[in-house]
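Here the complex is missing one protein chain, while the rest keep their positions.
Then we have chain A:
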């Protein structure tokens, strides 16, 4: 990767100093601890209810989650059981638990070891598990992805980190032909239990190549599952589920969500890869979303509630396959669907979801599905242009008002 500029852990807080050169960090230790504590996005909720029931179809987070504001909510959660951590720490906790549980679980990627990962998801793991289990690879995405596949075929359970999701385009052949198809072409003889994960999505002025949403590229590869995490709670649960799955799973993380803070249970839990998450039950309209757009939706929801609407918000989480049960039940209740995604409009997740809902639940719809997606443009660098590229809360409010007329 020529472009080794990336956002540090406090990228979401402080734009001006977020773009570090890799070379700034001479030692792995110099990195992480800088004042991320002051920046907290809370997705607060009743996490303790039903969490121990791993088969529960809907673990409800009454997420009052807002992505833009800094709120001082520490006091309100301090007395609850569980522990509070940031999303990237939740991912690491899930990873660490799985590495403790199964010695065949290993991590490979660029700067995952000594450096601790570009967003610190693997921080400290190399010291704990050694350089072989947390393998720093040369900058050769297609080859180290293929290597992970070969390792998976012969008994290991590798997690591949794309330093930035966009870099995985360079590994597209391995992800498509070998990761996705090899189980089938081998007549079921070889399994590829790998997890491919990394930071993606539109960040803050990272430029076109570092602001990609690869879910649209990957969605038609047969044999691959895709999930997107959006809260520390589901990040950890989905990470663990993805590692335990015998299928190749792509876990999408979002650069702007790594510093979300949430209290999660102390007890071990694993989520269901195929399940959507009910974020806010409502009656008037179903809003389907995932990843970062969940927070734009929840911001819009506040306004909508104030204006007398009662929207139902579902984080679909499983981008492939879709949880048509949860989605269908919601459609049958509200008869109106708005999809909000950060993906591109053409050939995106929203397009697939629209088709799927029309095929399965057309009779229940009282209005055509509305899909709000990013513009079909390379993500511009300029802040203003970038903002207009992705869906903003005001657009969501307007779309709901129109849908519910």
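The rule is short, and it goes like this: a contact is a pair of C-beta atoms (placed from the backbone, for glycine too) under 8 Å apart; a residue touches a chain by one contact, two chains touch by 3 or more; residues count from 1.
Basically, contacts and distances are computed from a predicted model.
J.: There's a gap in the complex where one chain should be. From "Sorting nexin-30", "Pyruvate dehydrogenase E1 component subunit alpha", "Multifunctional methyltransferase subunit TRM112-like protein" or "UDP-N-acetylglucosamine transferase subunit ALG14", what does UniProt name that chain?
T.: "Pyruvate dehydrogenase E1 component subunit alpha"
J.: Decide which residue listed in A:318, A:354 or A:379 touches the omitted chain of the complex.
T.: Answer from the full complex: A:318 touches the omitted chain.
J.: Thinking of the whole complex, not just what is shown, which of A:106, A:125, A:214 or A:370 touches the missing chain?
T.: Candidates A:106, A:125, A:214 or A:370; residue touching the omitted chain: A:106.
J.: Of the residues A:120, A:133, A:261 or A:284, I need the one that contacts the missing chain.
T.: Reading the full complex, the residue touching the unseen chain is A:133.
J.: Tell me which stretches of chain A touch the chain missing from the display.
T.: Chain A touches the missing chain through residues 103-104, 106, 130, 132-133, 137-138, 140, 142-156, 173-174, 177-178, 182-193, 222-223, 225, 245-247, 273-275, 318, 320-326, 328, 360-361.
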